[in-house]
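The complex appears here minus one protein chain, its other protein chains still in place.
Presenting chain A:
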Amino acid sequence: MTETTHQPQAQDKAEGAIARFLRATELDPRLIGMVGALLLIWVGFHLYGALVLGDGSFLTPRNLWNLSVQTASIGIMATGMVLVIITRNIDLSVGSIVGVTGMYMGLLQVEWLPQYVGLGHPMIWIVTVAFGIIMGALIGALQGGMIAYLSIPSFIVTLGGLLVWRGVAFLASSGRTISPVDSTFALIGGGPYGSIGATGSWIIAAIASAGVIWLVLNGRKNRRLHGFPLRPVWAEWFMGLLGCSIIVIATLIVNSYPWPKGILKDYYATLGQDVPEGVFIAHGYAYPVILLAVVAILMTILMTRTRFGRYVFAIGGNPEAAALSGINTRAMTVKIFALMGGLAGLAGVIASARLNSATNALGDLDELYVIASAVVGGTSLAGGVGTIYGAIIGALVLVSLQTGMVLIGFGDGSYRKIVIGAALVLAVYLDIIYRKRIK
């Protein structure tokens, strides 16, 4: 008797503590849920590997490093897709924009530019990257213009774009694969040389940690200035320490993935030396991952600190009210699609650099992974709701499922598609339940 009466009380208290914790730290419960799901997937794949196959290979520096690189291009596009979906649109063409920008960048750096400046000239990769991003942005602006000014639904315009740009990419090279790309350009795709190394990674970690601490202190200063209630001091400490520990742990992981033997041999051969005994050169953060982090920070600032971001949310919440408030909703639509296109161009840079070639399959089906990432990350298809960090975690979840299935031996595609498809539907269903409960 006593036990049964006591138990619910204990539970009440525990719930009270959790609620208090969430209120004090102002952490979004959905964020915690997403991170929890991600960790569950990681541990699940690792344990399956360890127990069933006798080799847990998921939670290894090597796999986690690869995971970060594979997430980069999808993650970058997902941050843009958040804006598109918040404003009640969709962009089905991003995979084809990756393909067409990748193809033209391939032609530009392999066949056109070297004729004028010579092979391996440092201008080649700069011009190529700028060209790819601008081309993507122009394609996006064109599609956005048709959606905004001709009132064609975005689903139709970008479905057309999906076919058109894929076709253009094929015609541009007459179906050839353009390879290899400029050697500097290829570094943007990651790999042993396309990473920043151990020291560089620690410098980035130091800057990022300083950023976290500045955010905490500045937030507190701002609240005090306007006389708003302050977070408890322990909560500020907790948030600061949490942010810094995540950064340090991530850095430790990428810094414990060494260069493979073959690369070491090549590297020391070019130096004219033998490989020293027991040498350990760490990868550190790969360039595409650094790009993803920079894009994520800039997009978060754009969405939370600028008028542009405000208007994106307002248009999603009530397009009519936004227009009546003097917001030029049509121009906003063009800008949002141009931004999405530009990010797809950047993803095209990373994808073609990583493959070291421009192929006709580049970016194929990416649109679905990108949309799924945004939606799994809590972006509402009804509009008005979504976060950049959510989309990136969503991308991590999807890429984790994809690579995890390969690692545990279900890599032939069919099982992978079933699992990812089911995960997408499940994630959205859980989100719907969550939203209903908080209402």
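Following the convention adopted for this analysis, contacts are C-beta pairs under 8 Å (C-beta built on N, C-alpha and C of every residue); 3 or more make two chains touch, one makes a residue touch a chain; residues count from 1.
The rule is simple: contacts and distances are computed from a predicted model.
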| item | value |
| --- | --- |
| Undepicted complex member, UniProt protein name, chosen from "Phenylacetate-coenzyme A ligase", "Biotin-dependent carboxyltransferase family protein", "Peptidoglycan glycosyltransferase MrdB" or "Sugar ABC transporter ATP-binding protein" | "Sugar ABC transporter ATP-binding protein" |
| Option from A:F313, A:F337 or A:Y369 whose C-beta touches the chain left out | A:F313 |
| Residue of A:V233, A:A321 or A:L365 touching the missing chain in the full complex | A:A321 |
| Residue numbers in chain A that touch the chain omitted from display | 222-223, 225-228, 301, 305-307, 309-311, 313-314, 316-318, 320-328, 384-385 |
